[in-house]
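Handing you a structure now.
Of the protein chains in this complex, all but one are displayed in their positions.
Lettered A, B and C in written order, each chain numbered from 1.
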Amino acid sequence: MSGVHVSTTINGDAVEFVCNADEPLLDVLRNRLGMTGAKEGCGTGDCGACSVTINGRLVCSCLVLGAEVNGAKVGTIEGMAKGDQLHPLQKNFISHAALQCGICTPGFLIAAKALLDKNPDPSEEEIRFGLAGNLCRCTGYDKIVRAVQATAKEMRGA
Amino acid sequence: MPLDTNFTNQKFKQVGTRPLRPDGVDKVTGRAKYGADYNAPGQLIALVLRSPHAHAKIKKIDTSKAEKLAGVKAIITSADLPDLTAGDRGMRDILENCMARKKVLYDGHAVAAVAAIDQTTARKALKLIQVDYEMLPHVTDVDEALKPSAPVIHNDIFTEGVEPTPTKPSNNNKRASFGHGDIVQGFKDADVIVEHTYKTEQTHQGYIEPHACVANVSPDGQGELWVCTQGHFVYRNQCAALLGMDISKLRVTASEIGGGFGGKTHIWTEPLALALSRKANRPVKLTMTRDEVFRCSGPTSSTSIDMKIGAKKDGTITAAHGVLRYHGGAFPATWAEFGAMTAFACYDLKNVKSESIEVIVNRPKTAAYRAPSAPMAAFAVESAIDELAKKIGMDAVELRIKNAAKQGTQSSYGPVYGPIGIGATLEAAKNHAHMKAPLGKNQGRGMACGFWFNFGGQTCCDINVTPDGTVTVAVGTIDVGGSRASIGLMAAEELGLAYENVRVVIADTSSLGHNDMTDGSRGTFSTGMATIAAARNCIKVLCARAAKMWDIPEDAVVWEDGHAKPAGTNAGNFPPLSIKEIAAAAGNTGGPIAGHNELVADGAGVSFATHICDIEVDPETGRSTVKRYTVIQDAGKAIHPSYVEGQYQGGAAQGIGWALNEEYIYGKDGRLQNAGFLDYRIPVCSDLPFIDTMILEIPNPNHPYGVRGVGETSIVPPLAAIANAMSNAVGVRMTHIPMSPPRVLKAISNRKH
Amino acid sequence: MAEVHLWGALRPIVGGALSVSVEAKNIRELFKTLAEQYPAFEPHLQRGIAVSINGKIYRDTWDQALPADAEIYLLPRIPGG
Partner (left out) sequence: MRYEAPETLKSAVTLLAKEKGLAFVLAGGTDLLVKMKGGFLEPDLVVDIKRIKGVFDIAKSATGFRIGAAVPGVQLGENAALVKAWPGVVEGANLIGSKQVQGRCTMVGNLCNGSPAADGVPALIAANAKVVISGPKGKRTIPVEQVPVSPGRISLKKGEIIEAILLPKRPANSSDAYLRFIPRTEMDIAVVSAAVNLTLDGKGTVKDARVVLGAVAPTIIVVPAAAKALIGSKLDAAALEKLAAACAAACKPIDDKRGTIEFRTKVAGVLARRAAEIAYKRAGGK
């Protein structure tokens, strides 16, 4: 199998890699680039644990080929904090105990950020449907929704 | 050391507060390392070849073509895993489940495994392995498997617990019974009797992280295993036994764990990875796919339960009788027994009998799932009790309060209860605002109770005081949901240190003595006990060192608020010494300061919960929505209330999924049809409301802080609470879990005709 | 002499009785005596039995004393999730 050469931008940094033509972006991130923040819970787009953004759009990185991101801008959980400053969502997930095992947390944070970027004042229902593509088996979602509500309020300066 | 359990009126400075969890930043930045996040230099990738048949003889496995494929470094079959279990049936079953021997016993049963230089090569190799099967008749249903016409899965299983032992093998490996009194007389005394058969379908723990490990065994017999597990010590012991290794030579490091709920208490592919690594002399990484997790890890039992309860018109239950059939998958187990023990545990019954029948079917080997076996039994009992209340014309909560077990009650499984919380949760439910809130159209309210034993087990803890006076705590129980924070709180509480000055780590198997699994809701209970004891031992050393620094006798020093102080004015007039000061001088007063403890944490407190639930049903489609949900549970003592609430909410959510939509669906061919998150429908965020919680604290007299386990009980009541709510909403008694829309719609249309 | 209550699966071993009297002062002696008097206990003991003494459940502690007049139940060892 001949490799595909890809030049892309991940979290603002220029990155080049060679991957197999049929290799999902998730595998590239995890196995070739050492960015294991995106998790594989299913590999079929049903759990959202591998969520990243491509050109600002929320996607499952297991359903994107590595070859496709040539020239694109990829955002992952590793780029969410700015230096030593956690994003307000990250802070609120910790302070609201919105994670137990934590395996779904990176995906939830990426999805929640995409939601708030688009809708800074979501209703509870909008939050729940906005995060419906991310499975969590530990929390019953209660504290996750509350952490997102608190963040939205905080970021609106309310 | 004997622990002071005189906690009454204990005043806590830190226990009961809600500090930030120490692993929080790692987990929100993607840095935390889970099972699949670790890679060893030079590692191979392993894949497992699995049976497509539910039941078949393996006539031949030909791996020769696969072996010739470039990049394939090792292939194993059962021939590479000789049976070293020396008559231990339980271990032999584990071995046979890890890799099929003469027969495949379920769809997904492993038959061979490959390690190759990459995923692509390993995939190709799997396709080159040829297995000749001779198909055998199969049975996947718990009731069908008991019929005389059913194919017998193991010809060496003869029902245990009946006299005389049968001479013919069957799929019923064991029977047992629990109870006391005279149920025949009890039913004669009853004015009203309710009798039904209830069914529940098989569910999976549904943890988001698939099983993953990296094994590294070298020819000198030493090995390392990185793995996501609920109990790395148990994994170590079992893997070493199956592979013929010295336990001490296998070091197991537990990764962060992405959910377990009982499913990671059992070894599945780990021995295969170790055997492949040993054969290839290279590190081997083996990760299950989601499909494999559903098909071949350890889901719970499906069940069929006959339930009969009788009562007087005043609500006094005169007799209760249950017959519980649970399957253990393709291997003998005792899941029905645990169901039978828990079934009637909430009540004070004069005449009670619960009988268990264990069943073997062609499905994956059943593993524990959060309060294993209790939710199904509670579904049957609590449904029947609700119906009884209706028949008598009594309020469902009142009927339960009237019959609730209390201190001094003989439990249905035998022992007499000490102080327990069932009555308190029921009173709290009765007075809860949720109970009085109005209901809308097509809505119904239901409530139910649940019980779980909880347990303790072998545990150890090392506390080390570092030279700057901050402290590390090493424990051997996995942190599945925030226990590092709770343990840190307890250590800080005892030592009088700030929570921030305590760092809790999970030690690998070579750094600490054996610890049992994190299961049975024992993490905070038993590791807490060991931590408190280790801290108290550490304090003794700290006092001794202070005594040396002051040149006074050891017993003239006391420990208060994180400082050594002279016991009284007679002892001398010294300003208190902080841990920091004592630690700084440690090199001159006897060397490093530490406290250890190893114990068997007996005396776990039983716990009870009462749940209330409102359901709305669309009468035209049978679709239901949970509108409101309240969990009331006794925690004994909540060390970190946020994570106690989290356990309550998580258990309730899993129970809601089980009650409404989750189920294993097998085809006529005996193959699992919904091995993925698309069609195995766990609740998503938009399916659930906020889940209200109420923590009651009825201290466990056997724990220094009064802790009971909290992790499991919360999954026990939901099946019944939702069934009761659903039945009230649609006016038909629902007796089959999950109450999926087709079942509900069918029940509604049957009611109309 | 301790009166030891048995759960249903163990009763066939002792001819159907609900309980047996055993001379034992701690859990180890209890198990030893049971295995001597009723060899069929052996596989159950190997799989693990828990002992409830006055309502407190012990799983592993051999030297746990059995006080006179204690209420003693043998129970299956419970797994957890």
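We adopt the following convention: a residue touches a chain if its C-beta (ideal position, glycine included) is under 8 Å from a C-beta of that chain, and two chains touch if they have at least 3 such contacts.
Since the model is a prediction, treat every value here as computed from it, not as a measurement.
S.K.: I'd like the shown chains that the missing chain touches, ordered by label.
M.R.: Per the touch rule above, the missing chain touches A, B.
S.K.: Touching the hidden chain in the complete assembly: which of A:67, A:99 or A:145 does that?
M.R.: Final answer for the missing-chain contact: A:67.
S.K.: In the complete complex, which positions of subunit B touch the hidden chain?
M.R.: Within subunit B, the residues that touch the unshown chain are 123, 291, 620-623, 660-661, 665, 673-674, 677-679, 681, 683-684, 686-687, 740-742, 745-746, 749.
S.K.: I need the residue numbers on subunit A that touch the omitted chain, in ascending order.
M.R.: Within subunit A, the residues that touch the unshown chain are 1-2, 4, 20-22, 24, 43-46, 48, 51, 54, 57-60, 62-65, 67-68, 70, 111, 114-115, 129-134.
Methods note: only the chains that are shown with their structure count from here on.
S.K.: Can you tell me, using the touch rule above, whether these chains form a line, ring, star, complete graph or other shape?
M.R.: Here the contact pattern is a line, an open path with two ends.
S.K.: For subunit B, which other chain has the most distant CA centre?
M.R.: Here the answer is chain A, farthest from subunit B.
S.K.: By raw count of C-beta pairs in contact, what's the busiest chain pair here?
M.R.: More C-beta pairs are in contact between A-B than between any other chains.
S.K.: State, to the nearest whole Å, the distance from the C-alpha centre of subunit B to the C-alpha centre of subunit C.
M.R.: 25
S.K.: What's the distance between the Cα centroids of subunit A and subunit C, rounded to whole Å?
M.R.: For subunit A versus subunit C, the centre distance works out to 54 Å.
S.K.: How about subunit B: which of its residues touch subunit C in the complex?
M.R.: These residues of subunit B touch subunit C: 88, 90, 160-163, 174-178, 205, 261-262, 265, 334, 337-338, 341, 355-356, 368-372, 413-418, 453-458, 517, 519-522, 600, 602-604, 702, 711-712, 715.
S.K.: Quick check on the complex: what are the subunit B residues that touch subunit A?
M.R.: 18, 20-21, 23-25, 27-34, 36-37, 39, 120, 205-210, 256-261, 287, 289-290, 480-482, 642-643, 645-646, 649-650, 652-654, 676-678, 682-686, 688, 690-691
S.K.: Can you check the complex and tell me which residues of subunit C touch subunit B?
M.R.: Interface residues on subunit C, with respect to subunit B: 5, 7-9, 11-12, 16, 46-47, 52, 54-61, 64, 71, 73, 75-76, 78-81.
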